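A single protein chain has been omitted; all remaining protein chains appear in their positions.
So that you can tell them apart, the chains are marked A, B, C, D and E in the order they are listed, and the count of residues begins at 1 in each.
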Amino acid sequence: MEILGLYNYWAYVAVLMIGFYAVIAKSNLIKKLIGLSIFQSAVFLLYITMGKVDGGTAPIIQAGVSDQIFSNPLPQVLILTAIVVGVSTLALGLAIVVRIKESYGTIEEDQIHLLDHKS
Amino acid sequence: MTSGMQIIAALLVPLIGAIGIALVGRKSPNLREAVTFITAIALLVIVWTMLPGLFAGERPEITLTELLPGLSIKFQVEPLGMMFAALASLLWIVNSIYSLGYMRGNKEQHQTRFYVLFAVALSAVMGIAFAGNLLTLFIFYEILTLSTYPLVAHKGDGKTVASARVYMGILLATSIGLFLPAIIWTYMATGTLDFVPGGILEGHVAGPAVGLLLVLFVFGVGKAALMPVHRWLPAAMVAPTPVSALLHAVAVVKAGVFTITKIIIYIFGVDFLAVEPSTDWLLYAAIFTVIAASIVALRQTNLKRLLAYSTIAQLSYIIMAAALLTPMAEIGASLHIVAHAFGKITLFFAAGCIYVASKKTEIAQLAGIGRRMPWTMAAFTIGALSMIGVPPTAGFVSKWYILGGAFQADSYIVIATLVLSTVLNAAYFLPILYIAWFRNDETTPANNHGEAPKAMVIAVTITAALTLLFMAFNQPVLDLESQLVGITR
Amino acid sequence: MSIYQHLPALQVVVPMLIAPLVVLMRGRGLAWAMATATSMMAFIIAVSLTNIVLETGAVSYAMGSWQAPYGIELRVTAFSALLLLIVTAASTITLLFGKQSIDSQLEEHRQPMFYAAWLLVLAGLVGIVVAGDAFNIFVFMEVSSLASYILIAAGPNRKAMPSVFKYLIMGTIGATFYLIGVGLIYMMTGTLNLADMEVRLQEVQDIKPIIVAAGFITVGLALKAAVFPLHVWLPNSYTYAPHMVTAFFAACATKVSLFVLLRFEFLVFHQNLVEHVGHFSTFLIPLAVIGILLASGVALFESHLKRLLAYSSIAQVGYILLGASMATASGLTAGIIHMFNHALAKGALFFAIACLATQVSSLRLENLGGVARKMPWTMAAFVIGGLSLVGIPGTAGFISKWLLISAVLEKGTLGIFLVVAVLVSSLMAAVYFWRIVEVAYFGDAPKQSAELHEAPKWMLLGTWFVALANIYYGLNPSLPLLLSNQAAASLLGQLP
Amino acid sequence: MVTLFAVFLLTLLVLTAIAVVQTKNLFVAVMLMGIFSLLMATVFFILDAADVALTEAAVGAGISTMLFLATLALTGEHEKPSKKGPWISGLVVAITSLILIDATFEQPYLGDPMAPVQQHVAPWYLEMTPELMDFPNVVTAVLASFRGYDTLGEVFVVLTACIGVLFILSAGPGAPNPKSPRIPTAPSVGLRHHLIPRVVGKLLIPFIVLFGLYVQFHGEYSPGGGFQAGAIIAAGMILYALLEGEKQALKVLPQSVLIGMVVGGAMLYGMVGVVGMLMGGNFLDYSVLSSNPVSGQQIGILIIEIGVGLAVCGALLAIFHAFAARRSVG
Amino acid sequence: MTTVIDILSWVLLLAGSIFVFIGGIGTLRFPTFYTRLHAASLTDGIGTILILGGLVLQAGWTLAAFKLLAILVFLLLTGPTAAYALANAADMSGMKPEENEVSEVEK
Partner (left out) sequence: MFYVVSIAIMLTMALALVRAFLGPSVYDRVLSVNVFGTKTTLLLAVIAFLYGRPDFLDLALAYAMINFIGILAVLKFFQVRSNQQQKNQLPGDDLNDNRD
């Protein structure tokens, strides 16, 4: 059980790196954005993981129940903000992809590169 | 007007003149040139009225602004700078007369730009001459480089621009790459950059570092054209002749040797250099340049290029003299700044006259030109004799003092160099004189021509006269520069 | 409660809250007028804050009256004051004088959103600068980044889109790296407040996560600041953005990231991690030097004016970093004052380019032959900016180069190599800048040159304003010098 | 035991992420991303982050998927094989992950109550919220008041994204003509031919909106708040647009109203702060809004949550419509 | 009484789990799309009813029970609708049950 205490962290690293790989290695712009989403989600996982307390519960205080342990609310607040930031970035990125598709006819990075250097 | 304000006025007057020239330039060329003359005369008056104070031992100074702690823009008048400023302001007038004839006679483009930048360059020269510390000197040194670049590139065609690029490139590269680090090093070592009689470096830097610092300074001041950073000078020959005169006689190269002399006297201190063995190389480098440049000059066929190499040799005379570190040699160095200025400006003016009147640039083409242009060639002859150092010309006086300095220092190699270079000078100047005066003109009558435009002839006559007069009336300069020696001892 | 106490909050809130209103503006020029007025207000606030900081020292402000570390703290120091001045002044000047340029590059019905985004960039950047909370920096970093993607995407060329996409990807990676770093520090200290972090880090036993956090924060911010070799997003973004946007960003955008970077390195890590100074220096000095030399080298062969200057910006980031990586008072002062001086130089250059672009169709070097004859004022300002960039004395650039070289020389033998690098790159700068000057002044005039006129008067005025500022601060650098001295001192912990 | 659940779900999560990156069909990738988000949300829930789980579900599985689909409809869903060699990228990733993994061994274990995170600031929030705000959801208290400035920034991020998408999609060959705002294009007739989804969907919309309002106003007591509510209501309105067509949906809520909502919401939030300042507190100090600081806090939080809800709902809808209004070119 | 309700709820939950699991196996193992759709949507319905029913019994008469019922209604409405929509879309796109079988075999 002890060693599983770090499993969350390993999972976050794994997801982070999968996303990171997609962002830097893939040529398709939408795939890059998908990778970016995964990449950011991994960070959410990191924060939420560190806020968890054994035997704790969500930090919403129940009336009439005493000696409850609560998990840390602060990382959750941060991640709420980060999720919003993530989806905002995503929306902007997709809008740009649409425009790229219109003016270049492709959403593959290497082809765009070729088109740019031909002209 | 206090002396401090006079310094500022000396800086500002050419600038105001430049603005004035720019404003009236489009409307009327006559008005433009009138403004030029008024400005030049005003500058002359301002500078020369400072002279009496200097003779009386005053050292007016003014601080404008403090850039960094202990580092300010500061001006101070001292004999060496005073002499340089007086010389430049005098020659500007002559040069303006000459330019008038040259630019019109040659129907040059962009004349307004020419006069504007000329004025700016003069302002920079004033800044260099009156700089109270190395930083101020450096600032105006760079302004001078930048403002003369368009003058050199005046013609604007590809070849000219390429040559101007060499000019600019070498001067900027040496100043930023070597001069600036040397300045910063000095500042870090001593905490000041002020020009102090007796130098500031003693006790702060020692051993081989002194030699290295001197290397940085001497080659950093590319304008002094010590080999191997002399290449810009022949390259700049593409410039119109008045600009060449500006470069060689009035401003640029003089600013170079002036800077080096000033660094030797006020930054290192003559005594400090004399006891520091790692700095001896400077004398030998100068000697090498004198000989090498003279030999190269021998092989030139283009008149202006020959004059350029002659300048390189003469500049190293000055550096060599300064590096001798004896009182007489220092005086000789400063005298030679003046003497060479008069002589070389005469030579260039004459070359320009020949070009305007006949479009001839090669030495071989000059056959019989003495008969067509007697005034010009007479002046040329005087200039050439001054370069060789024959009495009764200016060059004789300065060479005399340098020789004296060499004897004071018991430096036989310098004496030998002086003799050798005199022979070499004669070897490349005398043939020209011979061709010009005695060889028959073989050109067709279609190329028939007489003297150059009046203004040019007047100018060249004036400078030739100055060259001769300096032989007799050098006492004021001597008096002034003796103060210099007084403080170095 | 006087209004002066609220200035740190107002600095951010004023541009931020007016931005949404600008979206609603429909009338001709109304959006511009509103944005400009707001930006000016921000500038005035920045000036008053600077005064306060100079008089009384650092100012702190508790958002929502919740004291740090429970609430979010705003903190204005001498360093932030300098940055505030740069950012707000850059925005105000570009907005005030750049209307014609923006009008020529952007359809009118899209302008309200553009100006709103502009104000959001401004709000975001000042938000980062005044923030005293690690996560708050992230939030405002994202506000400014998202808004800057919009501004760059406003570029008329279709190539603007792929370049802004690249910027978006790399910017987000940078921000996320930063977030990971902050997360790890938070994990080990339990606080997000920068000042509190500094204290609590001293008690941390397990140091490895902190080292990793330092790495991630450094890399993330370096990405945002376009530190070599993480600069690849910058050249195209600057090239294809509208000219005024380029002028604005070149003056301040990367510097804000550098500001955060320096704050983390010196305030949070240096005093708590053993040998962090050493790691930091050995890691960054080579990067800075290679960046300076390579970027200058690329600029030598670049023929598009804006891209050329963009590469030069990367080199200049290297200068700032080089100064900072000395980790000495003089080095930091040099780096910080270079932020200011480089903003002046690049501002003037890009402003002049915007002036050029109102007349010429292409900013490639081969199309600019003889342009100075038709546009003498523009090119004269360009030359001044360029001289400042090269570091010719009498201009602002000289001051920073001087300080940088003297700081580097303190390092002994290594310093001499660094000086050589700095000088070589200065010469390279002189060369690439001189290429432009030569072409503009002596090149053959292109065919359409008969129709060229001088740029609009109003824009010229702006250009000259910045150009003369280069000279003014070259001759009288006491204000930026004072601020950067204090900033360096506070970063090294010599000031309370 | 629950930890084991998390381990299991995280394993699925990693596998899903790999599958997403592997697949060459972008549509499939987007579908798998939906699963990824749901898994992530479940993990969040298991880790006691109810608010985050709700948000991740609404945003990750809902809004993001719709945005991706709207884009795919315009760009096509086949990914061409990349010529880029994966080796350098792989190396970078490998090194980075080794560094991160290395760091994990000195990190506190999952759920360690003695970890520094649980010591310093967090207990203060948990302790003071009932006292200072008098409501149970500590997350809402931190979000809206203690760190209300962050949330203000977050609202402006959304606003920026909204402006950005509208700005970017207001030009280019596929842009709707600015003079005649909307051309009904073929795809915008909605799902009218599908009777069953249409009937069921329309039946559900009021409940979705109602549920959104519940999440909005119950945010101080249970998971939820302005952002989640905005997202849910926006999802409901998007459902309406899917069923009845863009045109109809825009009749109900025109783009100008949506922008008004965004601007209004953001301004509402900001104004609460300014009012606090005018009434003698610092910016975003709600205690001064009422004579009683606790009720002042409650009023402030209520208003700013409404602002957040309005802004988010308007922004998401405006973004969605901007994508949907795009004509596909070529 | 509580014991009875508990037992009943356990039974419901267990049965629900079994149905759900069987549905999962069906989704995985069945040969063609339509058969898989079949397995998934049928078991979804009954599994949901059983599990949520079991939970309702656990919750008793509280707000939670109401919410559970709401979820139940919601899932019961949306599940079949989604299944229909999916089948419809597949059918419209030209994927016929028998063809699909053939293509599957060929594979």
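The rule is simple: contacts are C-beta pairs under 8 Å (C-beta built on N, C-alpha and C of every residue); 3 or more make two chains touch, one makes a residue touch a chain.
Since the model is a prediction, treat every value here as computed from it, not as a measurement.
Visitor: Please identify which of the visible chains the hidden chain touches across the whole complex.
Guide: A, D, E
Visitor: In the whole complex, not just what's shown, which of D:Leu32, D:Leu110, D:Leu143 or D:Ile303 touches the removed chain?
Guide: If we include the chain that is not displayed, D:Leu32 is the one touching it.
Visitor: Among D:Ile238, D:Leu253 or D:Met267, which residue is in contact with the omitted chain in the full complex?
Guide: In the complete complex, the chain left out is touched by residue D:Ile238.
Visitor: Over the whole complex, note the residues of subunit E touching the chain we left out.
Guide: Answer for subunit E: residues 10, 13-14, 16-18, 20-21, 23-25, 27-28, 33, 36-37, 40, 44, 47-48, 51-52, 54-55, 58-59, 62-64, 67-68, 70-71, 74-75, 78-79, 81-83, 85-86, 88-90, 92-95, 100, 103-104, 107 touch the chain left out.
Visitor: For the chain that got dropped from the picture, name the residues of subunit D it touches.
Guide: Residues 1-2, 5, 8-9, 12, 15-16, 19, 23-25, 27-28, 31-32, 34-35, 38-39, 41-42, 45-46, 50, 53-54, 57-58, 61-62, 65-66, 69, 72-73, 76-78, 186-187, 190-191, 194, 197, 201, 204, 208, 211, 214-215, 222-224, 228, 232, 235-236, 238-239, 242-243, 328 of subunit D touch the chain that is not shown.
Visitor: Quickly run down the residues of subunit A that touch the omitted chain.
Guide: Against the missing chain, subunit A presents residues 57-58, 60, 62.
We adopt the following convention: only the chains that are shown with their structure count from here on.
Visitor: List every chain that touches both subunit A and subunit B.
Guide: Intersection of subunit A and subunit B contact lists gives C.
Visitor: By that same contact rule, can you tell me which chains touch subunit A and subunit C alike?
Guide: Chains that touch both subunit A and subunit C, as defined above, are D.
Visitor: Based on CA centres, what chain would you say lies at the far end from subunit E?
Guide: Here the answer is chain B, farthest from subunit E.
Visitor: Averaging only over C-alpha atoms, locate the centres of subunit C and subunit D and give their separation in whole Å.
Guide: Subunit C and subunit D have C-alpha centres separated by 31 Å.
Visitor: Averaging over Cα atoms per chain, report the distance between subunit C and subunit E in Å.
Guide: Here subunit C and subunit E have centroids separated by 57 Å.
Visitor: Give, as an integer number of Å, the spacing between the C-alpha centres of subunit E and subunit D.
Guide: 28
Visitor: When you check subunit A against every other chain, which residues touch at least two of them?
Guide: 16, 20, 50, 74-75, 78, 81, 85, 88-89, 92, 96-97, 99, 103
Visitor: Touching two or more other chains, which residues of subunit D qualify?
Guide: 100, 104-105, 107-108, 115, 117-118, 121-122, 125, 147, 150, 153-154, 157, 160-161, 164, 168, 171
Visitor: Okay, what are all the chain pairs that touch?
Guide: In this structure, the chains touch in these pairs: A-C, A-D, B-C, C-D, D-E.
Visitor: Name, in rising order, each residue of subunit C that touches subunit D in their complex.
Guide: For subunit C paired with subunit D, touching residues are 1, 6, 9-10, 13, 16-17, 19-21, 23-24, 61-66, 69-72, 107, 109-110, 113-114, 116-117, 120, 123, 127, 135-136, 139-140, 142-143, 146-147, 149-150, 153-154, 180, 184, 186-192, 200, 204, 206-209, 211-212, 215.
Visitor: Give the list of subunit C residues in touch with subunit B in this complex.
Guide: Listed in rising order, the residues are 387, 390-394, 399, 401-403, 405-406, 409-410, 419, 423-424, 426-427, 430-431, 434, 438, 441-442, 475-478, 481.
Visitor: For subunit E, which residues are in contact with subunit D within the complex?
Guide: Per the touch definition, subunit E meets subunit D at residues 74, 77-78, 81, 84-85, 88.
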